[in-house]
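Excluded from the complex is one protein chain; the other protein chains are retained at their positions.
And now, subunit A:
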């Protein structure tokens, strides 16, 4: 199972989201989840099972598959719920 955090450059916010997802994945004790980050233009539907983006990339991310849109990329409560939901959708919880 792969979670991919994406932003426009693949340098800034996607890296922050990736770190925060990794923290939540550890908290929830999810096994077999890898977390990566990249710029959105180099991601395709096969790049990951779940894609995380901030609100500004909501439209661009359509068509990739299971896309999670975050209101704030530094809100751990929001992210925790989003990761929990994603894990449940994919039968990990």
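Simple rule for what comes next: a residue touches a chain if its C-beta (ideal position, glycine included) is under 8 Å from a C-beta of that chain, and two chains touch if they have at least 3 such contacts; residues count from 1.
Going forward, contacts and distances are computed from a predicted model.
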{"item": "Protein name as given in UniProt for the chain not displayed, \"tRNA N6-adenosine threonylcarbamoyltransferase\", \"Cytochrome c oxidase subunit 3\", \"Na(+)-translocating NADH-quinone reductase subunit B\" or \"Ascorbate-specific PTS system EIIA component\"", "value": "\"Ascorbate-specific PTS system EIIA component\""}
{"item": "Omitted-chain contact residue, chosen from A:1, A:16 or A:92", "value": "A:16"}
{"item": "Subunit A residues that touch the omitted chain in the full complex", "value": "7-9, 11-13, 15-16, 19-20, 23, 54, 56-57, 70-77"}
